[in-house]
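Excluded from the complex is one protein chain; the other protein chains are retained at their positions.
For reference, chains read A and B in written order, and residue numbers begin at 1 within each chain.
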Amino acid sequence: MEHSKADSFRPTNIAEGTGQRIYALAERLYPICRSITGNGVRQTLDRLAEHIDVERHEIPSGTQVFDWTIPKEWNIHSATIKDARGHVIVDLAQSNLHVLNYSVPIKARLPLAELKRHIHTLPEQPNLIPYRTSYYAENWGFCMEHNRLAAMADGDYLVEIDSDLRDGHLTYGEFFIPGATEREVLLSAHICHPSLANDNCSGLAVLTVLAAELLKRQNRFSYRFLFAPGTIGALAWLAGHEDGLGRVDHGLTVSCVGDGGGPTYKRSRRGNAFIDRAMAEVFRHKTGATVKDFVPYGYDERQFCSPGFDLPVGCFQRTQWGAFPEYHTSADNMDFIRPEHLETSLATLLEAIAIIEGDWTPLNLFPKGEPQLGRRGLYAALGGNKDAAAGTMAMLWVLNLADGHTSLLAMAERSGVLFGELAASAALLRQHGLLTDANAL
Amino acid sequence: MEHSKADSFRPTNIAEGTGQRIYALAERLYPICRSITGNGVRQTLDRLAEHIDVERHEIPSGTQVFDWTIPKEWNIHSATIKDARGHVIVDLAQSNLHVLNYSVPIKARLPLAELKRHIHTLPEQPNLIPYRTSYYAENWGFCMEHNRLAAMADGDYLVEIDSDLRDGHLTYGEFFIPGATEREVLLSAHICHPSLANDNCSGLAVLTVLAAELLKRQNRFSYRFLFAPGTIGALAWLAGHEDGLGRVDHGLTVSCVGDGGGPTYKRSRRGNAFIDRAMAEVFRHKTGATVKDFVPYGYDERQFCSPGFDLPVGCFQRTQWGAFPEYHTSADNMDFIRPEHLETSLATLLEAIAIIEGDWTPLNLFPKGEPQLGRRGLYAALGGNKDAAAGTMAMLWVLNLADGHTSLLAMAERSGVLFGELAASAALLRQHGLLTDANAL
Partner (left out) sequence: MEHSKADSFRPTNIAEGTGQRIYALAERLYPICRSITGNGVRQTLDRLAEHIDVERHEIPSGTQVFDWTIPKEWNIHSATIKDARGHVIVDLAQSNLHVLNYSVPIKARLPLAELKRHIHTLPEQPNLIPYRTSYYAENWGFCMEHNRLAAMADGDYLVEIDSDLRDGHLTYGEFFIPGATEREVLLSAHICHPSLANDNCSGLAVLTVLAAELLKRQNRFSYRFLFAPGTIGALAWLAGHEDGLGRVDHGLTVSCVGDGGGPTYKRSRRGNAFIDRAMAEVFRHKTGATVKDFVPYGYDERQFCSPGFDLPVGCFQRTQWGAFPEYHTSADNMDFIRPEHLETSLATLLEAIAIIEGDWTPLNLFPKGEPQLGRRGLYAALGGNKDAAAGTMAMLWVLNLADGHTSLLAMAERSGVLFGELAASAALLRQHGLLTDANAL
């Protein structure tokens, strides 16, 4: 049993073409018109289910979840603005972003001045369509390019939004991989943004492929994947799983993982949780990687890290939300994300998981002085060589710090040596009978 | 009762003309020839008493205060150096700095060479008169411009100092504003330097106007203002108040607050007292502000922070003593200090007091997930807007950190959000029933 820990540390080699497979999945998710409820979520889960056996949960409208109520279910069929002569100016069929998400139905003829009060644009990015929502206040509206709005002539326009807002359900997906222990790793991506490639599709696709990968392995930890609509979906899941939250040892929300920036890790509210240390360790050896302190804004780590739960959940991204100009606009499309970045994001998650899975606390069985590594073939036999040091440093660090109170991750933090090198050295030293598992005594 | 805390946080708006009023008071204090005892202190207190009902204490010469003894009382009437023909060369009537403070009486005719042994100048600032004292060693002397001394011809001179040094009293002033609790804030300025504008008058004037301002308010804390001669006055006060020192929760010595430099805050000996944190928080958002570690030199924080008391008393200044060339010279005059700087210093003290008065520890009553702010009109209703975050960040921080163990000041330190914004947000959230006072439970 104890050996499984050291053995379960594996390199994060990824099969060729994995980036393309993630991208292809994101591409299939991109056209769906998602919202926090409705068939868009269900269709998205259907496509994830082609890869993993994701479980679908439906929570009825009106259900109380903590301070919130599950809203009516929203589905949209069409939305257009036409000019007085019937020419279509704006059409949902052209972009899912054209309609204010959660717009109530409307059919009306309005003068431009009045219509403008319901139109959202980005004057500083005049050729992009903004993404806007009005989940909890009944409203209707359109989003469009500022330049096209500016070109609209005065006069009356015909607006028609064919949507349903009625009692139904909120839908979320969950996928659970049991491990050797009941202790859980929670990995969560929101599933509510329509046609935004980086800020939604990328996280869903990377986590789905990660789940498929972990399913092939023997894991110490159980892994729980959550695909829930932002805020209300996470709250619904939390409300339904309060009894199990004590099993969550580590967690990450994952979003915006397809662009070429970052990576960025935002610490959990605790600030020094194991996941925070593991991600910092992974990032320590990556150029351009940034670790940021927790702030109570962002994705569903806001809910997981609320003071009543305070779960050890951080947020993993490439460029942080809001920090790229394409954020929440029509430019966050399939050209903005790349297979190689998606693959690197997956690899980064696997590196963190390698630490979660592979960490253990060695006890040096020969703690007085160094054991004679040379006799065991573990030491450069020829002394005095200037380069000999480097190769055995990881082993010497493990032996020196294996006081039974220092885990491999703590050793990596102190020594600056890669976790993977320490883990490999510790496995070798254990094979030679020099170490044992301090926690197994 | 508990509401008074949140309510007592007030903006530090200052009435127009306050800087001029402080300056005018300093201007009335400047001409008085103060020392550590004598009528100069009494006259100074009389002028403060035109603003606040300051209480005068008289401690007899010979009284033992800890390791010290209250010295004889010193009063000076005139002091001159005349040349052999009777022309006045140096005259106390021209500057209070001309006489070595605490000079014993003398009337003598001396050759220049011998006289020079009693004359103090500043060779590197040859047009300025230095400030010198000899409180605890009987001596006499004059202070003058180096250039004028250099111009004095050889020959005999007539010196005459008409002073009294005899049993009398040491005088200090105290002003107490009772608050809702007995817990005290100690604010202290020395009252012993003659005709030095920044290094004495500024502190006395700012604290007097501050006292007048606090008198108009309902305060949680009681405020004790101390106007005592340096070292011996502070020791006399400490000796007389030992039983009450346990009530002092926060304190500041205040001096050199009229020049345009700094501001500078020197931490208390404890280094992490609430006052140290509050001043650091105030300074965090000010350009040019410097927080320094405690050193056992400076003003009466030396006594308050001696190891037998270790009171939480820091020192607030603009430019630190000794760091401006006018320090302890005749150039520290009424031209060196400005109304606007005095007003800014007062405002800074009020900001610190706002934290002292306004800090409390909220408990989130809806700690599981975020409460639905939108439903209460507390959240930007239209999601997806890139700017929506900023406006609600203070509220989200308060909710997230309101675990019942984190005060508003600690929240400000962690979040980087202004204390005032957090306090206003917390008050709003409390009005909406989302928070309560953790310490009132």
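Here, a residue touches a chain if its C-beta (ideal position, glycine included) is under 8 Å from a C-beta of that chain, and two chains touch if they have at least 3 such contacts.
Just so you know, these numbers come straight off a predicted model, no measurement behind them.
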| item | value |
| --- | --- |
| Contact partner of the left-out chain, one of A:46, A:67 or A:370 | A:370 |
| Residue touching the undisplayed chain, where the options are B:17, B:322 or B:433 | B:322 |
| Interface with the undisplayed chain - residues on chain B | 65-68, 101, 130-137, 139, 231, 234-235, 238, 269, 295-297, 302-303, 305-310, 322, 327-328 |
| Interface residues of chain A (partner: the chain not displayed) | 364, 366-372, 374-375, 381-386, 389, 393, 396-397, 399-403, 415 |
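Going forward, only the chains that are shown with their structure count from here on.
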| item | value |
| --- | --- |
| Averaged-CA centre spacing for the pair chain B and chain A, given as whole angstrom | 53 |
